[in-house]
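Omission of a single protein chain aside, the complex is shown with its protein chains in their original locations.
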Amino acid sequence: MPDNIYLPELARVVHIKEEVAGERSIKTFRIEPVNGEAFAHECGQCAMLSIFGRGEMMISIASSPLIKEYKQFSIMRVGRVSAAFHELQVGDVIGIRGPYGNSFPVDDWRGKNLFFIGGGCGLAPIWPVITTAVAQRDYFKKITVFYGGRSPRDIMYRAELEKLRGDVDLQLSVDKTEDGWNGYCGFVPANVMDKAPSADNAIAITCGPPIMIKFVIQNLHQLGFADEHIFTTIENKMKCGLGKCGRCNVGKDYVCTKGPVYSWAQLKGLPEEY
Amino acid sequence: MINIQDMRDTARDLLTKNEVRAVIGYRRSSSGMNAEPVVITTPEQADELVWDPTCFHNLSLYLVEDRKFLAHTRNNPGRPIAIVAKGCDARAIVVLMQEHYFKREEVYIIGMSCEGSGVLVERKLAANGIQATNASFDGDDYVFTTAQGEKRLPAREIMADRCLECRIPYPREHNVVLGEDKTGRELAEPFAALKRFEERDAGERWIFWERQFDRCIRCFACRSVCPMCYCEECVVDSISFPVNAQTTAEEKANRVRWIERSAVRSENITYHLTRAMHLAGRCIDCNECERVCPVNIPLRLLNNKMEREAREQFGYEPGASIGAPALVASFLDNDPEKFIR
Amino acid sequence: MEKILGKKQIDDWIAALSEWEILAPSVEDGIWAYRALSGAVRLDHSNTTQPPKGLSFPQREVFFSFEQIKGEPPRLTQKMPTATRRAVFGVRPCDGAGAVRMDMVFSDHVADPYYQTRRKNLAYVGLACNKPQGSNCFCLSVGGSPVATEGMDVLMTDLGDRYYVSAVTETGKALMAAAAKLFAAPTSVDKKLVERTHADAVAQPQRAVKNVDAVPAKLKASFKSPLWEELARACIGCGVCTFLCPTCHCFDINDESTGASPVKGNRVRTWDNCQFPDFTMHTSGHNPRESLGSRLRQRVSHKFQYFQENFGMPQCTGCGRCISECSVGIDIITTVNKVTEHAG
Partner (left out) sequence: MSEQQAEVTTDYEPRIVAFLCKWCSSAGSDLAGVSRIQYPSNATPITVPCSGSVSPMYILSALNKGADGVLVSGCHIGDCHYIEGNFLARRKIHLVKELLGFVGVEPDRFRMSWVSAAEGAKYSQVIKDFVEDLRPLGPQKKLKADRS
């Protein structure tokens, strides 16, 4: 940790890609430190990004910890700061501090089957886990990725996902089909039930809209997943990232330090205030 | 003299006959002498209601809260809600109806005349060295229960200035009313403090306000307690307030930041002057904002200034009639314009 | 170190502390507050409207300033507070206990440099409460005491014409050593008198949170209780209870603009609080604590359950400000007692 925990490091935007267009568009930003090395992070951790004059926002780091040169963030345009991010050009300099929060216990999962279930922009927080697992393919048994968007145009990381085929069993779905889509049509939880992965020696990692998570958890339970083997991340409004400002407080936890990664067993012990 | 039992009977009766869905009134608080607001929904609770010189609160605030809650839950309750209202509170209810916040038939006003009295000021009471557990009206006196037995004081000595200056201590707009109409009573000259203050020159006035505004901690108690401050979005919060699933990123990004969150003089003064302007012609001088201020900012001076200006320059009385237009949405041909070039 | 100081000599002691900025209670515009001392010190105060919390955690703290000239990387200039040594006289034990809890928050996990810089230059010269400061004092029921030394550097006890002065920390000893000649060794009479004064102080009747040790479990069990909405029915959602609390520490961080071209401004921390409706509101508009009841529950549970679970003590120190200053009678003692009774 630096001496002044509130002082961001400067980082340069080196690549911008529009993932999803529309009212709530998503762009992926690749950033590199202006001076020296970027901080190291683990899968599932977040960072506080600033645009000076606009403010800060907490975003999960969407690139694998194995990549040291840059960090990647996928940002949906929903508020004051994220809208300003969407105006950025390659070469612009922003502020970053972190990493914040806990991480997915990926090393504990060696030798197991991994099931990822993502919906919409919920792919970003689990993307570092997926890519890290694929990069360390031999450590894990079967890897399955369920991911769905509203329509084929809402599928983020489309090209990167396709590249995973071969290493993972990729199950894409859309809520509403369009011409040229030959994948599954229907909601993500339904797709999970349809394919019914075995809960034997398996860990399920899910992230997406709250309503999706709710049904995914129900379905995972039906498939025989124990609460301890289901992992998700939660989000709350955050300002400091350091367990002090009090905004993300849920029960005795500050999500920015004790979260954002929780097993379903842990989450059941927290008040539903997220 | 009002018999408290009459108020309780009225409330009980309304609830028993199901004519109202709840009664907003006062009850004894757990921490001492003062009354506190309560919303009762069963006839049995009617006996909790109290009426005494600590019934400061302008309960019309809870009509606003009720309306917001109903809008949020998209609930149409059918029956009105009843409210215990002093003269000033009833005028606040009139202003809210003037602004179409709710309709007349949605509220049942149990009017309480202050007659020759009014509410007390805790600081004035403390200055008299009285630590009481209970206060009650008795004609022109207040009677206190203290550890040393019963104490009696002329009400005028510790009554709120706004009550001393009040000419209409009677809720003209009501469904039932308890107590006599003493409209026109004169316990003190209106706007007395304002007059005294205006004798100071501009430089002194600024020095005074500078000190007051420096003290503000922006707890927003003044705004929160005010029934007229019902805006869903306040200029002070325009950054983060309120968004819903339909609010677009543009809207959020383009919101003007009128006032910073820092509690510094320039921002505090902008906040308080904006609030005074928004209350012009709407403030009915319940003075709750000043009472709840933890750092004693004399907000009544600002509101009084606007009130007197409206009365003297535009002949406008806030809360006089449901059908009247708003002060700043109306004009007279002979409105002053000497200041215009 | 335990000494006796004649009441008339306290101003001489303060005069000897030339390296310190002195703050003491004073009343202005009807408000008791810790202000820079001018003239003779007065310690006949009832508790101040605001605790001394703001001296280490000011309502506004500039973290750094920024300037962004087009085509260049932004320039950031850190704004660390200047390290003036300040001694605060007349701090009451509930506020000393408050400082201990603030210290925990701002050093837990990682240290907050702004808080630490201010705090380590701050000394509290406390004054024991021989009798409760108000009708809503309840320190004894939350593990505190009207004569407690926690959080203090020095604790003084009023013995009529003199103070019994105990150094609690090394800083406290240094403060006393700066005017060693003024202090006398306590006699056996003094020692007996201070013991009796303390015993009397502790025996004074106070309001009480019932069985505070059992409260966390009962609050936990009452999370979904309908009582919360009922108890919060009159709440107006203002910030009085939290802004006057000696242990509330929530804050907001914003960029304040000082110029548009080039973009210039400050990143600023300001107090914030869990009772404001927008405190937890997500950018999406989703608000995990939408109702007044859920926000009252958060305030009370944080004080009596969450903090206890994290730091092993209730966060509330029993000063009673949130009760006395609440304009609609919301009473944390009654709230806790009612909810826990209801939980059985």
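Labels for the chains are A, B and C, by order of writing; each one numbers its residues from 1.
What we mean here is this: contacts are C-beta pairs under 8 Å (C-beta built on N, C-alpha and C of every residue); 3 or more make two chains touch, one makes a residue touch a chain.
Because the structure is a prediction, the values reported are computed rather than measured.
*Asks:* What shown chains does the left-out chain touch?
*Replies:* Across the whole assembly, the hidden chain touches B, C.
*Asks:* For the chain left out of this view, which of B:D161, B:D237 or B:E260 touches it?
*Replies:* Hidden-chain contact among the options goes to B:E260.
*Asks:* What is the set of chain C residues that contact the non-displayed chain in the whole complex?
*Replies:* 62, 256-258, 265-266
*Asks:* So that we can see where the missing chain sits, which residues of chain B does it touch?
*Replies:* 198, 202-210, 235, 256, 258-260, 262, 264-267, 269-270, 273-274, 276-277, 280, 302, 305-306, 309-310, 313-314, 327-331, 333, 335-337, 339-341
One rule holds in what follows: only the chains that are shown with their structure count from here on.
*Asks:* Count the smallest number of chain-to-chain hops linking chain B with chain C, moving only between touching chains.
*Replies:* Step count on the best path from chain B to chain C: 1.
*Asks:* Determine the centre-to-centre distance between chain B and chain C, using the mean Cα coordinates as centres, and give it in whole Å.
*Replies:* 31
*Asks:* Please report how many Å separate the Cα centroid of chain A from that of chain B, as a whole number.
*Replies:* The mean C-alpha positions of chain A and chain B differ by 49 Å.
*Asks:* With chain centres taken as the means of their Cα atoms, state the distance from chain A to chain C in Å.
*Replies:* Taking the average C-alpha coordinate of chain A and of chain C, the gap between them is 39 Å.
*Asks:* Among the residues of chain B, which are close enough to touch at least two other chains?
*Replies:* 239, 243, 252
*Asks:* Which chain C residues touch at least two other chains?
*Replies:* 252, 254, 257, 272, 281, 283-284
*Asks:* Under the definition above, what is the set of chain C residues touching chain A in their complex?
*Replies:* 63-64, 66, 68, 73-74, 76, 78, 80, 105-106, 108-114, 223, 249-255, 257, 263-265, 267, 269, 272, 274, 279-284, 288-289, 294, 298, 302, 305-306, 309-310
*Asks:* Provide the residue numbers of chain A that touch chain C in the complex, in ascending order.
*Replies:* 1, 3-8, 10, 12, 34, 50, 52-57, 78-80, 82, 93, 95, 235-237, 239-240, 242-247, 249-252, 257, 271-274
*Asks:* Along chain A, where are the residues that touch chain B in the complex?
*Replies:* Listed in rising order, the residues are 23-24, 77-80, 82-84, 86.
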